[in-house]
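Removed from the display is one protein chain of the complex; every other protein chain stays in position.
Here the chain labels run A, B and C in written order, and each chain numbers its own residues starting at 1.
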């Protein structure tokens, strides 16, 4: 950690800051520059020290050199984390595809879609039973019934299942029916939910907040890891920018960046990341080329009549199958396999 | 609602869309332009209709003319909402100042700060008992004990109290001890929390999500209003932009804009909105000049040693008192009073 | 174009607006909805009509249905534009790679780099003679001399050349020495420069402004096209967002989006788009997978000592060569060839 002082600071005040640092049990090293004095800090400081120092009179800035997350950092865990669920490995050399509708609507719908996902080569069935919606008057999902329908369809067609959990009370029941629990973009900093997910072992797909930095994203993962659940899968799903054409701006540089910063697997969501059906295929391929460990893609047999209206970004089954065919050829070029 | 079709759409597909709209119980009006055909829709449509139409083949865009929130909209509630709590009126011609520390730390601390807030002319004591923190290793607040300490200090000094509630289970106990419940920026779209807050009558100060549009902000308010709690106070607290100098960019145009769109009171938070002590005073004044109904400001007797490290943006007591003195003169110029 | 009126507009005011539209030589169609009246406009309106209508009393919004750019739009030019320069075709099925240093530094430097670009399979040599710099005290390029050195190196090694032009007066001399002229991100809306480039026939690589929307980007291209120069190549080079880890956020969805909206070729710049050497390779591959017609990549033989300090994002020659080898395999999967 480095403390940058204001240009007009007095020697007395520097001395007070130095003593404050020493009382915190770490070592200050003062360097006097032409414009400013900086105080380097050596040793394992309490995370709040930076914040305290920043608020002290005479301090212009505090620059953290060490990262605030530890368990999520590659610094202390150089090897890739590979999460294995019933034979499917996420984070290794296997490319993983999660496909399905935005929302589970009926047993027939989810069964038919599961069949199509499996036939195309996907390994995991996605589908929402509880839906976060911007306005209170929109369709909010069919609830626990949807969980059961999806679990049934997954079992029948030999697919793992993933579903979104929105609140701590529903974590246990969702974990009973689904193989992976998804935390949505608006809940990335719902700390109570993260803490609850840290108490179980079910793998969690954590979506990046639509305005979260990589640092905040990895700190959110750290909440789950610190609670005792090592099975966290990161998911880039687009960030909010000034561009109105796409619903979000899919930040694909997040994939190799997070691979550098962390050992956790990372999945890309080109459906929510663009909000436009015609962009899903090119951005899915680009995600894999950028090094993603997998994809989560919306597919619907009848997008015109989807209950959430998210049909606008859902692939038709034939588009989904064609995309997965292309991925077979693309994956080996970037060191993955998909077959 | 207006449906814009793609340039190459066939007459048959237009006819199918028209029939789809008629089946939804509303009236389509087709206008053929030089480049594109547009279909205007008249009548009260279900909110999901826009989403369905947008996902239909041949549709380029769907433009909503009516707003998705109703109870929060000034269209249907032209008069300002004024929320009265034990004689303090929020949203009328009285300027309201909420002051206090980021976190409640001890009975002595909160008592002393309450005394100073009251002496300076503030009406409401703020203080956090539960703190949302980016990383799991930071100080998370002292919990229910803090609620009790703050309630005691408020009662003793004749101040209302406001505190943040982070999760549905804590709504009832927080409402027992505090006069106003605050929803933090990261929880603006924690829909379960919003729904729970809709079931009580305690006023809610809803902070704008740091990347939420005005439309999303008013939709979040709509969740609470639709649940049956009419006492919602909006709070602008800065948005995330590319500028690194300030912690957030305080969007003061939100104040007159939200006043145009909605009848709800609106408060400004120049402390979190800037993250720098020296900017709090000018931005507090600017907020009032822009038409804010009140301010929420961090003040601490010993910012160097605040437990959250948010001391960097806390005013010293004398700065707080001097600011409130200036507000007495400023308020009347914009049609408010503060005395 | 559609005019949305305010909820409280009088019938008289609607009539005035209708008459105003008729005087502009186009046809108004009035539809009265439940909340608002909308007026559709049919016919070729002057581009300023929307702006005038938006400023009229009683008007809430004006929504443009037709696009403000015409020559850049795919609506009126369904086939891809392919620009051929001395046998190299940009925008067709050939993948084009532009490589070279940020700045031309000496005849030896540019000659050696040209040799390496050619050996790796690149077709075009990039290098700056005039450098736009944020601060006045940074190295500003070596000027016309650099142009001559680069032209010489390109000729010797059988490469086309591209260089940045920053001001209208230098367009002619740059066009004398380089095969393609580049407009930098800060100059995307330097309208005088765009107009000057419209008067020549030399191909122009137009970089997206780091905060420009697709619509603004295509309007900037329209300036050049409308002047009479049909040879415009678009270039996505990253946008400014809240994320501090990467210098910019490379918006790869821009590639398929701009392909939908326009017929112009589009190139990706993963070097400036990320600002980090280790991200260039994955993002270059992702760009090709997303459908880019080519890449522009910084490569330097001695990045530690580059004169601009942009070495941080420059590939070493062996990294450059290895990337191009991989592109040979990747290109065919997305319908391109690179050999």
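FYI, a contact is a pair of C-beta atoms (placed from the backbone, for glycine too) under 8 Å apart; a residue touches a chain by one contact, two chains touch by 3 or more.
Because the structure is a prediction, the values reported are computed rather than measured.
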item: Of B:9, B:26, B:289 or B:322, the residue in touch with the unshown chain; value: B:289
item: Per the touch definition above, residue among C:27, C:68, C:301 or C:319 touching the missing chain; value: C:68
item: Full-complex contact with the absent chain, from B:279, B:299 or B:321; value: B:279
item: Selected from C:31, C:219, C:257 or C:287 as touching the chain missing from the view; value: C:219
item: Absent chain, residues of chain B that touch it; value: 211, 213-215, 239, 241-246, 249-253, 255-257, 260, 273-274, 276, 278-279, 282-283, 285-291, 326, 329-330, 333-334
item: Positions on chain A where the hidden chain makes contact; value: 2, 4, 7, 29, 31-36, 38, 40-44, 63, 65-66, 75, 240-242, 244
item: Interface residues of chain C (partner: the chain not displayed); value: 20, 47-48, 50-52, 54-57, 68-69, 132-139, 166-168, 186-187, 189-192, 195, 210-211, 216, 219, 222-223, 226-227, 240, 303-314
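As a convention for this text, only the chains that are shown with their structure count from here on.
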item: Rounded Å distance between chain A and chain C, as computed from the means of their C-alpha atoms; value: 31
item: Inter-centroid spacing, chain B versus chain A (mean Cα positions, whole Å); value: 26
item: Residues within chain B bordering two or more other chains; value: 240
